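Our next item is subunit A:
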Amino acid sequence: MDKHDTHDQQDTQSDARPVLEGPDIARVLTRIAHEIVERAKGADDVVLLGIPTRGVFLAQRLAAKLEEITDRKIPVGSLDITMYRDDLRMHPPRALARTEIPGDGIDGRLVVLVDDVLFSGRTIRAALDALNDIGRPRAVQLAVLVDRGHRELPIRADYVGKNLPTSLRETVKVQLAEEDGRDTVLLGAKQTQ
Partner candidate 1 sequence: MQRHLISAADLTRDDAVLILDTAEEMARVADRPIKKLPTLRGRTIVNLFFEDSTRTRISFEAAEKRLSADVINFTAKGSSVSKGESLKDTAQTLEAMGVDAVVIRHGASGAPYRLATSGWIDAAVINAGDGTHQHPTQALLDAFTMRRRLIGRDAGLGQDLSGKRITIVGDVLHSRVARSNVDLLHTLGAEVTLVAPPTLVPVGVETWPCEVSYDLDSTLAKSDAVMMLRVQRERMNAAFFPTEREYSRRYGLDGERMAKMPEHAIVMHPGPMVRGMEITAEVADSDRCTVVEQVANGVSIRMAVLYLLLGGNEPAVSHTRIEEK
Partner candidate 2 sequence: MSKILIRGAKVLGGEPQDVLIDGSTIAEVGVGLSDEGAEVVEAAGKVLLPGLVDLHTHLREPGREDSETVLTGTRAAASGGYTAVFAMANTFPVADTAGVVEQVYRLGQEHGYCDVQPIGAVTVGLEGRKLAELGAMHESAAGVTVFSDDGKCVDDAVIMRRALEYVKAFGGVVAQHAQEPRLTEGAQMNEGIVSAELGLGGWPAVAEESIIARDVLLAEHVGSRVHICHLSTAGSVEIVRWAKSRGIDVTAEVTPHHLLLTDELVRTYNPVYKVNPPLRTERDVLALREALADGTIDIVATDHAPHPHEDKDCEWAAAAMGMVGLETALSVVQETMVDTGLLTWAGVAERMSVKPAEIGQATGHGRPVSAGEPANLTLVDTEYRGDVDPAGFASRSRNTPYEGRELPGRVTHTWLRGKATLVDGKLT
């Protein structure tokens, strides 16, 4: 998700309401996997790169579903965009997350970036820069669990789990079992401080 929301997540009030529950998330990911296979013509050159933290778990889940569908091993990795962010000077430096590029690289492949929430688009902009330093994919696509709108850059997702119209006063919080112990997407009001 957009790292702009990191602080919002912590501020989410307890009265935040779920907009997607565990089974919804599983269903949405299955749909996205099918869409990828359909649009990538069998997905034989697909590489999934998740954006830490939760994008990585989503990429791994998507890869598992793609492997079920195609019965092939799908390369999956992670792409940390911290050092490419355009707001570095607005926060203290963050601990870096792992960038793990699958062994065969990304040159000439279809890279599908995976993130939890698409918001301003700045994270994806940074991810495109980071990709540029790693190799030259045939094409790059974007899969997100939630698109909450409010884009600040000309970026759109190729695969969207759920379009969620929000106000800027609201927060969207994605929880995944691997990190948070349960699967859910919460919509809450931003706490005034």
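Basically, a residue touches a chain if its C-beta (ideal position, glycine included) is under 8 Å from a C-beta of that chain, and two chains touch if they have at least 3 such contacts; residues count from 1.
How were these candidates chosen? In short, all candidates are chains of the complex that A comes from, given by their letters.
Remember, predicted model here, so these are calculated numbers, not experimental data.
The candidate touching subunit A in this complex, chosen from 1 or 2, is 1. Those residues of subunit A lying in contact with candidate 1 across their complex are 80, 83-84, 88-99, 129, 132-135.
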